[in-house]
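Left out: one protein chain. Kept in place: all the others.
Moving on, here comes subunit A:
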Amino acid sequence: MAATVSTLYSHHDRAALLESRQATRENPWVKGSILVAALSFFGVFLLLPLLVVFVEALAKGWGTYIDALTEPDARSAIWLTLGAAAISVPLNLVFGVAAAWAITRFEFRGKQLLITLIDLPFSVSPVVAGLVYVLVFSNHGWFGPWLSAHDIKIIFAIPGIVLATVFVTVPFIARELIPLMQAQGREEEEAAVVLGARGWQVFWHVTLPNIRWALLYGVILSNARAMGEFGAVSVVSGHIRGETNTLPLHVEILYNEYNFAAAFAVASLLALLALLTLVVKSWVEWRARRD
């Protein structure tokens, strides 16, 4: 990530340099029309929908808005969403660091396969992922009989939702760390070992501080995805109100019931989460640049 950020910024400096000289300055008409085209596109397709969400959410007043968020089913959806994220993000944190470490520090058979597998959730439709879990864990699935014999419920229950969430968020942290750790190389870690540091000391004192901002960035993105995931979760959830509905699923149900104000109210929570994510993400990028 740090590399991407720095190239972005050197481009920025370069643009400023080109702009400051008469000889390299672009025709104002060209500049103006490109700017207008870009800004109106973003306005119509990104900013306007965001505004609509909040306008619609508050269309029937604050009372309805608060009620929509505090009724038991909504509260349960909020808790389930937070819970699924609280489990899947730490799991991905451990997995992502371990995978990035293994890929960038060791040579082993099947390394390329591991890299490809990490990318799988990006390339496959989340619905397919959900269906695969149904196939494997549902009552009629491969492990169905064994699971029901031991009274374990995965599909149409919370474990299924967590599984689906973990699946779709797998790439975020590993993908963020691999290029950075590749660029940094292993010399610092080797230096630490020669100086007598043990494995965990190397990780704690050398590896982790060097990747902390990329790691945090990955955590933020993976958290945003975990809370916002719809497709995979929708397949395995079973849409049981108050039990297996996450926030995005709850929005869908309310909308299908023509309860627009409530649907937008809940959607506004997700929109706020997105805005918060952007703010934290910018802060992390700023800190990473400063280091």
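Keep this in mind: a contact is a pair of C-beta atoms (placed from the backbone, for glycine too) under 8 Å apart; a residue touches a chain by one contact, two chains touch by 3 or more; residues count from 1.
Convention: contacts and distances are computed from a predicted model.
A chain of the complex is left out here; the name its UniProt entry carries, from "1,2-phenylacetyl-CoA epoxidase subunit B", "Tryptophan synthase alpha chain", "Metapyrocatechase" or "Sulfate transport system ATP-binding protein", is "Sulfate transport system ATP-binding protein".
Here one chain is not drawn; of A:31, A:111, A:205 or A:287, the residue touching it is A:205.
When the omitted chain is restored, the residue from A:192, A:251 or A:271 that touches it is A:192.
On the side of subunit A, the interface with the absent chain consists of residues 187-188, 190-198, 201, 205-206, 209-210, 291, using the contact rule stated above.
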